[in-house]
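Note that one protein chain of the assembly has been removed; the remaining protein chains are unaltered in position.
Per-chain residue numbering starts at 1, and chain names A and B are given in the order in which the chains are listed.
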C-alpha cells in the first residue's frame, strides 16, 4: 500500500473537488513542472525570511541573522536528503502511525520518473519540494531567538529540529500517520500546523529559555527596539508572499487548473485582508500606521489560509486573513506583556496564525463542522505537545551544557563583531 | 454572447498569428498554469515599485512610501474582488459600451474550471491575473506624489482609482467596450494606455495639485533632490523588468509557444534598448552616466513595448524601446521646467512612455497604418479625458475638504516620524 499520499486524503480531495482526468504523459509533465516551479518559489522564501528578520533586528546583529538564514536552507536540504524524507514518508516502515523510517539517503525507486511513482511528480521532484519546506521550520525559530543566541547551539538545534522533529510531525499527517487516520482526518492543506506551528513552538521555547534581550523590559516598562531597516523587512514580506503562491499552490501536488487557481486566489486575498486586519487593529491600539504590523499582518493572513487554502471561497479567505491580521497585533502585545521577547513577531505570526488557520478549517469552507473542529484541536494539541517537548529538550540540554546565550558584552557590542569578526555595514556611521 | 474577450480582438489575433490548436484538457492546463505564473510575476512588480520609489526618495520618507506600496496591492486585490472585476468584464450588463456592472463580489460560473469558461484559464485565474494588474495603476501614482502627500487621502484616492476608474477604462477595451468596437479597433496589448497611462494621468494630476516639494524649485533654479538608495532603485527596476515578462507574456492569455516567446523577446529587447536610449540622451544632456536615467529608460522601453508586444519584430522593439528611453530623459527635464515635481520620474515613464507605446502600434509592426494611428489617438484622448477628470475630481475634492498635503514641519522632518512614528533606518546617522 502506498502510504505517501494516503487514501483518506486523496478521497477527501476527490470528493471535495472533482476526479482527476485519466493520467497521461502530458498532464504528468505539466504537473511535475508546476511542482518544480513551486519548489523554487518556496526556496526564495528563505531569502524572504532572511530579509525580514534582518530588517526587524539591529544593524549590529545583521551578519549573524543572515548567516543563520543562509546556512539553514543548506542544513534543511542536506538533512532532508540524508534522513528527513525517509522519516516523513516511511512507506510501510511504520510503528503505529507515530514513527517510521524507510532508510537513510535517497534511492531512486523503479519508475521514479513516470506517473507510476505519482501522477503529479517524479521522485526527485517530490523530494526537492518537500525539502524546501523542511527548512522553513527552523527559519521561523531564528527570528524569535535573534540578537542573543549563540551561533553554534542554534545550528545544532536547527539540525535536530529540521532533520528529525519536523519530518516526524509531518509524517503524522502527510506521511499517512495517525492524524491522517482519524475518523474525521485532521486537515492541514499546506502546513499551518505541520510547518508554521512546528516552527512557532520551537520559537516560543527558544525565546522563553533565552530570556529577553538586554534592555527590552525595564522597570519603566517595555522598551521597543526598532529594527534597523524597514526596506529589508518589506522586501522580506513581499518575497514571502511571492513564495507562498508556491508554498500553497504547489501543495495541490498537481497543476490541476481549478485547484491551483483557487489556491492562488485564497492565498492572495488572505494576505491582503491580513494587511487590513493588522492595520485596523494596530491603529486602534497604537494610533499610528505601523508598517511592521501591516507586514506581519500579511504574513499572519498567509499562515492562516495555509491550512485550508483549497477549501475556502473569497469571502472566507478574507475573513481568515483579516482575523489573522488582528491576532498578530494582539499577539505581539501579549507576548510583550508576559515578557517573552520575540524581536520579529515570529511567534505571533507563525504559532498563533498557524493555530488560527488550523481551527478555521473547522469553522469555514468545504470541511466546516464540529467533528472537524475536534480533529483540528487534536492535531494542534499533539503537535504542540511534541514540539514543545522536543524543542525544550534540545534547547534546555544545550543551555545546561554549552550554554545558549552570548555573554552580556557580546550582546551589547553585537553578535556580528563577536561571532563573525565583521560588520554588516562597515562604511556607515551608526547613530550612537 | 461573450464580451469578455471580444470577437474583434480574437479575430485580429487569429488573423495575425495563426489559429489555436483544437482545445483539450492538456493545453488548457498548460495555458492556465502560465497565466498563473504570470500572475505572480505581476505580483512581484509591486515590490519592484516599492523598491524603486523608496530608492529614489529620501530616507526620511521611506517608511511612508513602503507603507503605501504595501497597502496598495492589498487594496487592489480586495476592491477588484468586490467590484473591479465586475466593472471591467460586465458581460451583457452594458450601457452603450461605456459602462457596465455585472454584480458585486465574485460568483463562480458554471464550468468555471473548464475550457468552457475560457480556453486559456479558469475563472479564478482570470480574476487573479487581472486583479494583480489593477493595483499597478495606483502604484504609479504613489511615486509622483511621494514625500508630501497625506497618507489618508492617498489611500482614499487609491481605493477609488483602482476600484472604479481603472476597471471602467479597462472595460472600454478589454471588456469589449466602445474602444474595442471601432471599425479599426484601438489596440493595446497589455496596457501602455489602459494601465500605464491611466496611472500616469493620476500621477500628473496629483503632482500638479500637490505642488512641488519644499526647496525643489528655488529662485536660483531647480535643485535636484537625490534619492537615498541607488541599490534599492536598481533592485526595483530589475524586479519590474522581471515581472514585465509576466505582465506582457501573461497577456497572451495562453501559453501559445509562438506568441509568448515573441512577447518575451520584444519585451527584453525594448527594455535593453530603453537603457541605451536614456544613456545616450542623458549623456548628451548632462555629460554624465546617470544611472537613474538608465533605470527609468529601461522602464520607459518596457512601457513603450507593452501596447504592441505581440506585434513587433526585434528591430521594431529596439526602436520603440530606444525612443522610449530618450523620451523619459526629456520628459524629466520638461516636467522640471514647468515645475511639476515628480520625485521618481513616474509621469515621464508611464504617461509619456505609455502614449508613445500606444502610438507606436500605428507606426510599427503588424497593425501599422494611418487608420490604426487614428484609433490609437482616439484611445489615448478619451482615456486622458476620463482619467484626468476623475483624478482631478477626487484629488481636488480631497484638497478642498481634508487637505492632501502634509504641513511644512512634517514635510521637513519627514513623513516617517510624523505619519508613522518610526524611522526606516534608526541605527544609522544621517548626513545633516
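Quick note on the criterion: a residue touches a chain if its C-beta (ideal position, glycine included) is under 8 Å from a C-beta of that chain, and two chains touch if they have at least 3 such contacts.
Everything numeric in this text was worked out from a predicted model, so none of it was measured.
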| item | value |
| --- | --- |
| Omitted-chain contact residue, chosen from A:32, A:254, A:292 or A:391 | A:32 |
| Identified contact with the non-displayed chain, of B:81, B:209, B:253 or B:273 | B:273 |
| Hidden-chain contact residue, picked from the options A:125, A:158 or A:251 | A:125 |
| Where the missing chain touches chain A, by residue | 25-26, 28-30, 32-33, 36-37, 39-40, 43-44, 46-47, 50-51, 54, 62-63, 66-67, 69-71, 73-75, 77-78, 81, 105-106, 112-113, 121-125, 127-128, 131-132, 151, 229, 232, 235, 419-429 |
| Chain not shown, touching residues in chain B | 18, 21, 24, 26-27, 30, 33-34, 37, 41, 58-60, 226-231, 234-235, 237-239, 241-242, 245, 249, 255-258, 260-262, 264-265, 268-269, 271-273, 275-276, 279, 286, 288-292, 294-295, 298, 314-315, 318, 425, 428-431 |
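Here is the rule we use: only the chains that are shown with their structure count from here on.
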| item | value |
| --- | --- |
| Centroid distance [mean C-alpha coordinates] between chain B and chain A, Å | 33 |
